[in-house]
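Remarks on the structure that follows.
Only one protein chain is missing; all other protein chains are in place.
Up next is chain A:
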Amino acid sequence: MSFLPKPKLHHPKLPVNALGFTRRDYEGAISTLCAGCGHDSISAAIIQACFELDIEPHRVAKMSGIGCSSKTPDYFLGASHGFNSVHGRMPSVLTGANLANRDLTYLGVSGDGDSASIGFGQFAHSIRRAVNMTYIVENNGVYGLTKGQFSATSDKGSKAKKGAINNDEPIDLVGIALQLGATFVARSFSGDKTQLVPLIKAALRHPGPAFIDCISPCVAFNNHEGSTKSYDFVREHNEAMNQLDVILGRDPISAEYAPGEVREVTQHDGSVLRLRKLHEDYDPTDRVAAMHHLHERKAAGEIVTGLLYIDPEPEDLHHHLDTVAMPLNRLDDAALVPGSAALDKVNAALR
């Protein structure tokens, strides 16, 4: 945890993106999390992803619930509006925000306590409602802010720092997201930036409910022997499915992958996702196969990471509700208020 404020000045030759912003322009306040916290790596990955995608920081709304993970939106995208809401209720707040203005990019950051326990219902319903968002769960299998209680994603048999063994079945949010119709489902690891940054980029460009379960070891309460969310355990058991590159229109097409190993998926907005497949038979556009594979690898004791499922042509909540193209928060009085003549007709029908 650092208390030194970062100077605003930066090196004049820092690289800039297409909008003229440097990476520093995507940073936020100084993190107050523990040194080595996986969550800070995820914040760094979000910053990197937004920088590389040339996103205007102020056109992102970052939402969170309560917990260590939910504090992090303060630590990236300082020029964005953020909302640190209520424990487990970020999904509903994000849904409402999205309904009000469909033109912003919505980034929800949550934790395993926030999304798998108190907010399990809201997590599930925001996914099945197909809210256009990027929903990242920073999953450390433990309650950090309240000092080390098991969470609902803690694996059965895993050991708490003080020695207690978890006897309850874990909730796999990736499995739930797949079942409930998320159109982009991925898992990653905070310690694997190479994999995580492209996944966040792809999720941000995905015009539907995009879910990333990001395993993020808690250095204070869940990084010991016997934990299944420690840096060492995850590194040893990580079974990466694929590696992703996100190619925007302006990027030169690189040809570093041998044909046959690469699968390209074009998203609705034209961005191309290039997946270098590590498993030959894996098809990320087959939801049922993804669910099957997830269970199969879990039974083998492996943590599957990578892009598990994508629907390149998703529909979202606004599509289902058939709302107008203009954001609802910009409709003026003339569009909203029917006026006195209409009211006279209403009155006439009530006599």
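FYI, contacts are C-beta pairs under 8 Å (C-beta built on N, C-alpha and C of every residue); 3 or more make two chains touch, one makes a residue touch a chain; residues count from 1.
FYI, contacts and distances are computed from a predicted model.
Matching "2-oxoacid:acceptor oxidoreductase subunit alpha", "ABC transporter ATP-binding protein", "Crp/Fnr family transcriptional regulator" or "Putative spermidine/putrescine transport system permease protein" against the UniProt entry of the left-out chain gives the name "2-oxoacid:acceptor oxidoreductase subunit alpha". Contact with the chain that does not appear here is found for just one residue of A:18, A:35 or A:100, A:100. The omitted chain makes contact with chain A at the following residues, 29, 56-59, 61, 63, 73-74, 78-86, 89, 91-101, 103-104, 121-122, 125, 129, 317-318, 321-325, 328-331, 333, 335-340, 342-343, 346-347, 350-351.
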